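Not every chain of the complex is shown here; the ones you see sit where they belong.
Going by the order they are written in, the chains are A and B; count residues from 1 in each one.
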Amino acid sequence: MAQVSARRRAYEIIEPGIKRDRLALWFERASILIILASVAGAVSSTVPGLDPDELEGLWLGELVCGLFFLLEYAARLWTAAEHPVFGGANGRGLIAYVTSPLMLLDAAGLVPLFLLALRPQAQGAMLIFQVLRFFRLARYSPALATVGRVLTNEWRPLMAAGLIGLGLLLVAATGMYLIEHDVQPTSFGSIPAAMYWAVVTVVTVGYGDVVPITAWGKLFTGFVMLGGLIFFALPVAIIATGFLAEIRRRDFIVNYGMVARVPAFTGLDGAALAELVSLLRARKFPPNTIIIRKGDEGDSMYFIASGEVEVVLPHQSVALQEGDFFGEVAVLGRVKRMATVIARRTSELLVLDAADVVKFMEQNPRVEAVLRAAMTARQKIQEDEPA
Amino acid sequence: MAQVSARRRAYEIIEPGIKRDRLALWFERASILIILASVAGAVSSTVPGLDPDELEGLWLGELVCGLFFLLEYAARLWTAAEHPVFGGANGRGLIAYVTSPLMLLDAAGLVPLFLLALRPQAQGAMLIFQVLRFFRLARYSPALATVGRVLTNEWRPLMAAGLIGLGLLLVAATGMYLIEHDVQPTSFGSIPAAMYWAVVTVVTVGYGDVVPITAWGKLFTGFVMLGGLIFFALPVAIIATGFLAEIRRRDFIVNYGMVARVPAFTGLDGAALAELVSLLRARKFPPNTIIIRKGDEGDSMYFIASGEVEVVLPHQSVALQEGDFFGEVAVLGRVKRMATVIARRTSELLVLDAADVVKFMEQNPRVEAVLRAAMTARQKIQEDEPA
């Protein structure tokens, strides 16, 4: 029983996002730091003219990082049974776990340790595996996963855009080969050679190491550049649009969870809740930062999803907790902010713009009643204060 | 009768998208491969210093590809009567067919074969026709057609943007000619010569082979670059926006067809159906890929438009077929995924985001009833499982 409990505790510590207690957060920060240190060490090791002491230091650093990664990998294997997806002690689950992308990346990060022991002269391979460790950060940031999803979702238009782009490159390289391969046999001596010029040109990098020199070549280049500008914007637009949409989708899930903690919104039906969530933006404030300043325009109101804030009144301070809200006086009364509000602890707030407050209340009278009641009570507190 | 049937069969095989049986798919893949091989051969033939054996090989490859294209062209002519647009055996239909863009492109692809026989020394012309074959891929990808439609739809704003761009180029070239044609007579000796610099600059390629050297020239260049950055973004924005809109439109048609196969949606009126389709995204999964993982966030639910998936429960597996749906438990119950789901065959799924599920159900109680009934039944299955 104690055995199981220790394994569970280890799992909670090394797997990010399971339990956000002090030890787990400390382990996450240490892990990120060691990853960055390991990559920085690998990058530094390529600088020429390091003296033996520095090389020794890098070698030691690599050893320490490598051993840490080895221990972490072992711990992940040990705690695999706690994993909700791959758990269940049968072999198939373990194999699936070991071959999952993040675990493969972890395994690749161990290769330098063995190369150090067995083939220290294979510096190229070692460098590649060391630098790959950077992508271990994917475990702590869902950014790379998002990009992966966008590529999957949008593969059809991306293929289309890619085909157009490839056709443009092919036409550009062939045209330039025919026009200038006699006068510039080095740069445009074959279509594959001209292809380098074509790519450098259409993505608008334009190094200038290969340029047209004949009048026809320059004219043709003009059209290729315009074509590149226009058609290479297509994949960019597809991915940027998809990325923004994917992020909005992810935010929706997160905000949905936070709205449930705000009493003012209990009793809302599903459609109203879904609409509300799409209107809210989540913002995180570090401790002791000013959220709103007295005298500013009242352009939004705030709901506290977690943390604690302090409303600074002239003669007293009021603390607000998870589930409370503030900023409604300025929004509903169309006046300037009447008090400064400061985050006391790390606080996650849900922000609702003034325009949306008004619209949403109109459709949900119960919410309006709650907000107006709070506003009246608060205005009374301020009036009662000794001037 | 047998004659007609053979012609029909041939038509189904060589025309993509009519009947997606094994032979048609095989022919499509072979065709794409031969197109790519033919273009690759043409590109390779320009590399200097090939030995006679390699040249012989390329020559033979070109012959084989050319003969394949010739046979394919003949087959298309033979099966023209089966074509829904150009069919009907009268001559006018055939002429319209032969002069349609794709058939003209096919004909152009045959030119190298004749050049090989008649004028083998005309290598430039041959290369052009060989490379043009790349665009035969348009038959198998609607990408190029989409770009064509965007250019047609948006010709008015494109003309406007083009006029602005041309004006900017003209001003840039004239200004630079006046400022620097004395100090750089080669680069800025005339307005047409300065126009090359202007294009290279405004599209932000900036080779650096022609640059301003006087103070006034540099100042003028600064304004030209800012103007180029801003005004050459207009055609890019127009085409990118139009392309994304065109793709969304195309997706709508495809999804509309797939929604009809899902029993949960029968009985929806036209407006609800149209709204639903605009909310759905289609995704295709290859066999044996994981669709959702146990333990992930429940951010969407899935409807099976075609194919088969397997829900992996601890002690059993449940197969779901075309028309079924899954993933509603996590979305409606706001819990994590309770089981991993794997695509068993190539499956087309319609994905509905959590936010849209909630909103849509609110407005269509019948759909809500169907989903909630399924959810209750499935939760019961899991509870009844031996632990």
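Quick note on the criterion: contacts are C-beta pairs under 8 Å (C-beta built on N, C-alpha and C of every residue); 3 or more make two chains touch, one makes a residue touch a chain.
In this text, all values refer to a predicted model and were calculated from it rather than measured experimentally.
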- Message: Assuming all chains share one sequence, and 2 are in place here, what does the full complex add up to?
- Response: 4
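The rule is simple: only the chains that are shown with their structure count from here on.
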- Message: Suppose a student superposes the Cα atoms of chain A on chain B; what rotation angle should they report, nearest 5 degrees?
- Response: 90
- Note on the structure: Whole-Å distance, C-alpha centre of chain A to that of chain B, is 28
- Enumerate the contact residues on chain B facing chain A in the complex. 39, 42-44, 46-48, 124, 127-128, 131, 134-135, 137, 141-144, 146-147, 195-196, 199-200, 203-209, 232, 235-236, 239-241, 243-244, 247, 281, 283, 293-297, 299, 314, 334, 336, 340, 353-355, 358-359, 361-363
- Message: Under the stated contact criterion, what part of chain A meets chain B in this complex?
- Response: 83-85, 88, 152-153, 156-157, 159-161, 163-164, 166-167, 170-171, 174, 177-178, 181, 185, 189-192, 201, 204-208, 211, 218-219, 221-222, 225-226, 228-231, 233-234, 236-238, 241, 249-250, 252-253, 256-257, 260, 269-271, 273-275, 277-278
